[in-house]
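With one protein chain held back, the other chains of the complex are shown just where they sit.
Right, chain A next:
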Amino acid sequence: MNYIITTEQLTKKYKSFVAVNDVTLHIRKGSIYGFLGPNGAGKSTTMKMLLGLTAPTNGSFTIDGKQFPTDRIAILKEVGSFIESPSFYANLTGKENLDIIRRILGLPQSTVDDALELVGLSEFGNRLAKKYSLGMKQRLGLAGALLGRPPILILDEPTNGLDPSGIHEIRNLIKSLPDLYDCTVLISSHMLSEIELIADDIGILNHGRLLFEGSLDDLRQHALQSGFATDNLEDMFLSMVEKDNASRKQRAKL
């Protein structure tokens, strides 16, 4: 199998708190990988490690055959990212913000308009970013990640703060990206219903541990075996998390 991102027993500890515990991921090239888990499961921390924002306590990972910190610049040239909340220069317009990123990436001027158009922000490009609504900031962050159409996209809950039509629009955009220009997307969410609509593969994380990894079909199969209806994976996801929480409590008692 042609994996573009792999992690090997990736662990992140903050003093006694284990945010990510021995996570081993396999993300296929050209696929959309949905990273699922409740709030505080360790999705953002894992993504931050992949982007070099925080160092792993244990374990390793490779992105397109490259490793941090040796290949930091080479990795970041290939990865478009959007982590947690949108990051922007409040004193600059949307267009100027993207122009800063464009200059860093050494891309042609036209990529700014292209990215603005992709996220539906063209008509607000000349407005100061601080005057954007939450949804517009979210779109600007996404435009920053899509700038230059990078081969790998790491998106942490990109539809947060968007209205239903915005969610639908962005979801369709993300879904179309691998066909549009052959990229790989790692997208996190705490809603299986959302991930289900766009992802090819899924990783389920709870309290830092990977509970499931496989394709959507594998997950349906797993649901069937566990006695859940295949058309309601949400129930199975919740039961999986609850079961893990219960066993954690039991282990803690012992």
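Basically, a residue touches a chain if its C-beta (ideal position, glycine included) is under 8 Å from a C-beta of that chain, and two chains touch if they have at least 3 such contacts; residues count from 1.
Throughout what follows, contacts and distances are computed from a predicted model.
Look at the chain that isn't drawn here: its UniProt entry, checked against "Extracellular solute-binding protein", "SDR family NAD(P)-dependent oxidoreductase", "ABC transporter permease" or "Fe-S cluster assembly ATPase SufC", names it "ABC transporter permease". Between the chain not shown and the residues A:18, A:92 or A:211, the one that touches is A:92. Here the missing chain is touched by one residue of A:11, A:31, A:46 or A:81, and it is A:81. Mapped onto chain A, the interface with the missing chain covers residues 48, 51-55, 72-74, 76-77, 79, 81, 83, 85-92, 96, 99-101, 103-105, 129-130, 144.
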